[in-house]
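The complex appears here minus one protein chain, its other protein chains still in place.
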Amino acid sequence: MGDDEAAGRRQRVRARMQRLYPLCRSITGDGVRATLDVLEEDLPPGVAMQRHEVPSGTRVHDWVVNDEWNARAAWIADATGRRLVDLARHTLHLVGYSVPVRASMSFEELRPHLHTMPDRPDWIPYRTTYYERTWGFCLAHRDLAVLEEAARLGPLEVVVDTTVGPGSLTYAEVVLPGDEPGEILLTAHLCHPSLANDNLSGLSVATELVRELAGRPRRLGVRLLLAPGTIGSITWLARNGEHLPQVRHGLVLTGLGGPGPLVYKRTRRADRPVDRAAELVVRAHGGQVRDYSPYGYDERQFNALGFDLPVGRISRTPHGEYPEYHTSADDLAFVTDDQLAASYDAVLEVVEALQADVTYRNLSPYGEPQLGRRGLYPTTGGKNATDAVMAMLWLLAASDGATSLVEVAALAGVPVAVLHSAARDLESAGLLAREQAPVDAHQYWSSSARAACAAQRPS
Amino acid sequence: MGDDEAAGRRQRVRARMQRLYPLCRSITGDGVRATLDVLEEDLPPGVAMQRHEVPSGTRVHDWVVNDEWNARAAWIADATGRRLVDLARHTLHLVGYSVPVRASMSFEELRPHLHTMPDRPDWIPYRTTYYERTWGFCLAHRDLAVLEEAARLGPLEVVVDTTVGPGSLTYAEVVLPGDEPGEILLTAHLCHPSLANDNLSGLSVATELVRELAGRPRRLGVRLLLAPGTIGSITWLARNGEHLPQVRHGLVLTGLGGPGPLVYKRTRRADRPVDRAAELVVRAHGGQVRDYSPYGYDERQFNALGFDLPVGRISRTPHGEYPEYHTSADDLAFVTDDQLAASYDAVLEVVEALQADVTYRNLSPYGEPQLGRRGLYPTTGGKNATDAVMAMLWLLAASDGATSLVEVAALAGVPVAVLHSAARDLESAGLLAREQAPVDAHQYWSSSARAACAAQRPS
Partner (left out) sequence: MGDDEAAGRRQRVRARMQRLYPLCRSITGDGVRATLDVLEEDLPPGVAMQRHEVPSGTRVHDWVVNDEWNARAAWIADATGRRLVDLARHTLHLVGYSVPVRASMSFEELRPHLHTMPDRPDWIPYRTTYYERTWGFCLAHRDLAVLEEAARLGPLEVVVDTTVGPGSLTYAEVVLPGDEPGEILLTAHLCHPSLANDNLSGLSVATELVRELAGRPRRLGVRLLLAPGTIGSITWLARNGEHLPQVRHGLVLTGLGGPGPLVYKRTRRADRPVDRAAELVVRAHGGQVRDYSPYGYDERQFNALGFDLPVGRISRTPHGEYPEYHTSADDLAFVTDDQLAASYDAVLEVVEALQADVTYRNLSPYGEPQLGRRGLYPTTGGKNATDAVMAMLWLLAASDGATSLVEVAALAGVPVAVLHSAARDLESAGLLAREQAPVDAHQYWSSSARAACAAQRPS
């Protein structure tokens, strides 16, 4: 049944991506709304998607919400009416936010509006023009010659049937409440058109995580934010200022189905609980950990000095480091079910580690308590301690009321799940009590814990 | 004469182990008392051993002192009365704390009470049953067949002639007073029967250290604690609560004669003076340093959160990492005189480094004082500084009233003994004064000092 569950998950993750792939998305417009429709269908019963429409022109901190953009059609046709480049064939053909055009023009007139990749002559690049009112087409470099040839028959017909004007920016949230104040923010951008790894993988895996987490006990709430990149996260941040202190941990999810090992990008401060939890999990999965950089996805907004939110990022080979990035080669074949499934597993483990990451105090700190008397220890003295016993001994040794469970896991080299279970046993035996003080984002993380964490690589 | 001294030491260390080896020891009983008799004989004149008998049933923190156990005899004989397994032949044959039995039984009835090591068919394992009232025998796996064969002649006679009942737990202390408040605790467990490395090596080397230290000047006192593992140290801790703040540094000594390099196990906090001193010495001896773990010997009691004592551990290849551990193969041939002697040297160096580990203040801090005028510097300018000059320069550069001599040693890469001698010269010249503030356990240890310390490996 576990296998069946996993198979069902794989199928759903891929099916959603297949449905999302052809939609013409940008940072605003009906493509975004249609994308949310698809995702909403897969939410479990009783879990609602809240959608928000923010009017164009709204000030959001240093930015202003863009005019809404919608594309009905766009093509370049030859004198015979044959469409040589057509948005209907691939959403990347039209530069995002292109303004309307309807004109006949020579190849030379058209050329400045054409974007290709000479070094990858079969791939269509991805281009946008959010802040300059212009238009353009993207195409495979080898098709330039076709256009040029076609232009010999007569002027080319260029049609960009788009609208750019007052409307709104759309984003959505799915909230799973928790037993305690505070929440874990998961977020994926939804503004890219037919690009599978960047960003359909994030949208589909995040939806699957919500399905799973909705059925599990949750100490902290979980909030999924689906919004366009940059302007979307800034809009959400601007509209949720009072809520931000509730965001205890966060992860940007993107690029989860492409090649390469998992890569965790630290928060700006690098010492937040999410950094510890993600580092332990990602290293255990054979992945890598990198320091923060202000270039990337929406982690750069959440970590900005004024917000200072503890939001890291999980991806595989990051943006700009694989040639298919922001090209038509980032298609449905580029992402594999195995990579998507392993990403799902890792993110789920990080979330569960954060749910378990409370701080305990040892109630019997004068020497090791007699575990045997409480039925917690093998009675015949043998050679070595079991994992479960080691988990208990570490919890008793390190639970000083300031060291959290994930920190103990890093020190002990014991998986968080094993420690979590041992902590419940010790709590039941009256040997450990939850420390009620809130976990401070800057709490102690000893250098030995860091080193231990860094050493949790698979052998 | 130095060679003669060393030879005498080697001889005494081995002779004590030979006398201790056949005694049937456990965590209580006459074996413990006989062990102390042997060790007491070798104390120098004027140095007393204080023995303590703590009644069974006494509460000691979370534990209760066990009933006393004594074994007069134990054997398994065949129908002809031939003793096939006999405590008189090896103390490991009887499971520690076995309750009395006198019965005839078939091999099948007896089998659940027999412990062997199938993967090491010639070795007898070491087993105990302190907290479950049962009994058992340990034997070489190849001897199982002998028993089974013998049982065909008729039922086997099983005799366990032991007593378990109210009595007392025995431990002993040897105290060498110091010139100042505070003491260095050395401790070894004495509860294991015929196991040479674990624990006779610790008992015999520790006794030799007391012999040597008794004749040396001592800034701090030295306390040797000889007690059964776990329950013994917890009992001592429970009975000495008010004394504990006097324990400034501590070392658990065990496994000193087996194979492998020296291994220092850090205190839980890892930044105590004993950690610095032991790290410098052990690395200079080609040894290794490991982080704390709550599994091991009595360091786990001393370092427990409620006591938080700065007690590290010096051993060679630690428990559980060599196949002979807790088997009859840990015999007198397993420990070598060379390893025992080198362990003795290293522990003595650590103790002396701690004795020298005071904090100085440079009394002439405005530039380098003119050493030449005071006869402390070569007068003709040459190429390089001598070790003695470097020791003085480092002491003057680093003696800010907060950095201790061992910290300076780590920074300077100069042996503690050379610095100690240079410090006396500078004190005599009025350039350095002892800082009277007590050394705080959490005092500054710069990362460069740590790195320097870690780098003091033999080339």
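Chains: A and B, in written order; residue numbering restarts at 1 for each.
By definition in this document, contacts are C-beta pairs under 8 Å (C-beta built on N, C-alpha and C of every residue); 3 or more make two chains touch, one makes a residue touch a chain.
This one's a predicted model, so the numbers in the text were calculated from it and none came from an experiment.
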item	value
Absent-chain contact - pick from B:P44, B:G320 or B:P365	B:P365
Of B:R216, B:R290, B:R373 or B:R424, the one touching the omitted chain in the full complex	B:R373
Which residue of A:T35, A:T128, A:T254 or A:S343 touches the chain not shown here	A:T128
Contact residue for the chain not shown (choose from A:D4, A:E108 or A:D291)	A:D291
Chain B residues touching the omitted chain (full complex)	362, 364-370, 372-373, 379-385, 390, 393-394, 396-397, 399-400, 412, 446, 448, 452
Missing-partner contacts on chain A, residue numbers	61-63, 96, 127-132, 230, 233-234, 237-238, 268, 270, 291-295, 300-301, 303-307, 320, 325-326
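Criterion: only the chains that are shown with their structure count from here on.
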item	value
Between chain B and chain A, distance of the C-alpha-averaged centres to the nearest whole Å	52
